[in-house]
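Take a look at the structure below.
All protein chains of the complex are present and in place, except for one that has been dropped.
Up next, chain A:
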């Protein structure tokens, strides 16, 4: 069959059943991405004879005589298409995995189409940006600078990879050809709780093209946790690579390694398994009650499970002061119970790992991860390997949001590579993501507040029950974090906090942007809103009267608690003022006409630590290259969070050069000594701070070297040293030996960042539709290092939280099976669903952060859901207690 791709003639014969997307990738057109493989997300969009199509559902057999254009055919880094240039100039991407498809689709738009973008972009999902910057790109609005000179602090520098991302030439996890690659597919458990009593793999093993069938008999006996942290003991050791006991629907039963995914899937069907069904429990309340089926009863103290006999992975019970007495004498008391749902990360690049043995026989894994060093260390622990025999690295990662602080594919690939000696790939399908990747912890949170008549909090009680699912990955950390900054942001003499995270036979929950805070903040900020109404005090004013200020301790429910968490800088007061003023100003958007619409306003606040607790380490180095460029070695990963841009800004500023002269090698256990990982919003404040130290040290070394050569009193310039009229070039400086400097940071002490969100909404009582008329977020991120990227983080966090608030819900049937396993029924917000958010920055300078900055990645998510719920409450007169506030639920409230 003959056709054309990007103007080049191609002669290829598709396999029976092949779609265009997989054919194009087989032809090394890696710019064509796989996001869902079912025509829902648009990441695979290409032009077919000039019209955009989803190549994942287009039969390849139809191609005869056709002309296909991919994003790489529109333009190249050397000669980009005008729209590709616009995406760079606007900053129209974060992780960039959706960008190829978006640009292809948008390349067909005419001038006239621009008023119709919400409709025209329905078929292209972006999980990172919140779409405003994409709209700017299509409209030709420029927000970034390419490689400005001078002090880059506070400049909107474009990401170093920008031109490659928009032209489809930046490699993601699986964007490379590996000859002789084998593929791994997994048989998922059809039961929520069962023991394997019979397992016959002989028929599968005998099939042509099958290289190995892996079962619990092949699994290392070492227990571990898929959740990864600096301290491996932070998570319970309750998981095996392959376990004869299955604790949730979809858990791995066996894996087949074969020449193709299709052969592997056929072989899975030939595996015969007998199950002994065990009683299961899905409701966390029931799970912690006496007589409930136990999930990990046989595990001992070495697994670090709080109480296996009560399905309890972690619990916390503390009181400071006397809450009951304070409530008894309070002028006003409010109480309520709020519920949150499972939410899937929906990063457009699914979890995937490709592994092989290098020429020295070392295990090499290229994986979609936020934590390559932690993955390496844990694989060494599980498989008994030396760390110098394992290399783990990432290419650019197509979105993470916490979902890739998890070891979900690397362990099976390791097992398969070690077994077969061959290169092996394991790629999650979108369905795998929904059915088995750990979502946000669902929680039930009861909050009781007491206050005096003048609006001063006298009592706060929080009771949380979290469903950690079948395994405890992140269960402990999420529980502790969820109750921390949500409660310690308030000054209150009498506090009681009870929290419990319990096992159920649901799919395991995990780490997700905000790490539990969003769920508890939804409850606490809703209760504060109710208290404001009860007392007749403005909600902004009620916050001002009760939030901590510099000098106050941060207390959850233990006045004696001592941590390294400090108010390094404080901008919550400014955030409250900024959001309140913006809401008062309005934005001129009116409510829809019709007597069924009601209008309301609402707000919520959030505080978050700038670094995860208990250590977060980064070892970096910067060296001078012969041509006067600088090479940076840093371990943290880039998955759209923008840390690479800020790192380049830091180094360029410290060494008086431009970002295009900074070469960054990153997220590879072979290029940096260590980095805990890209989570807990640590990329700028930990790795960035380490790089600042390294760059400063290198500057001093360059000057010292110049002095030793007789050039005194110089300054670093142009990749060399200028002393008076003489520029000593890099080559000359390096003649006496390499110039390199290390910089490290241990992530302590930690500061706090603040966010305030406000909404004005219209609610249609007749249909339950919530229309956002105005969305405002004010943020205290300390020094703003890159305004456009920071704005993007806030807009993206807001968009994800609007998804949580209104649309998204991972649903399970009454046997623990996920029923929303595709984008067709799990609703990630589209362009048309997300309003523009007005973003304001407080002006503060943090003594602990690099150049006075604080982190701002997870934070923007946290205040959004309560602000929106409080606005709906204001409009309807009835309070929502449950997320998402879907149309049917809102209608019922207003009925």
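To be clear about the criterion, a residue touches a chain if its C-beta (ideal position, glycine included) is under 8 Å from a C-beta of that chain, and two chains touch if they have at least 3 such contacts; residues count from 1.
Everything that follows uses one rule, which is that contacts and distances are computed from a predicted model.
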Just go with whichever of "tRNA threonylcarbamoyladenosine biosynthesis protein TsaB", "Urea ABC transporter ATP-binding protein UrtD", "Xanthine dehydrogenase family protein subunit M" or "Phosphoribosylformylglycinamidine synthase subunit PurS" UniProt uses as the name of the absent chain. "Xanthine dehydrogenase family protein subunit M"
Of A:218, A:631, A:833 or A:882, which sits in contact with the chain we cannot see? A:833
Which residue from A:573, A:769 or A:882 sits in contact with the chain not drawn here? A:769
Positions on chain A where the hidden chain makes contact: 15-17, 19, 22, 37-39, 42, 45, 51-54, 57-59, 61-62, 64, 105, 118-124, 261-262, 265, 429-431, 766-769, 807, 809, 811, 819-820, 822, 824-825, 827, 829-830, 832-833, 886-888, 891-892, 895
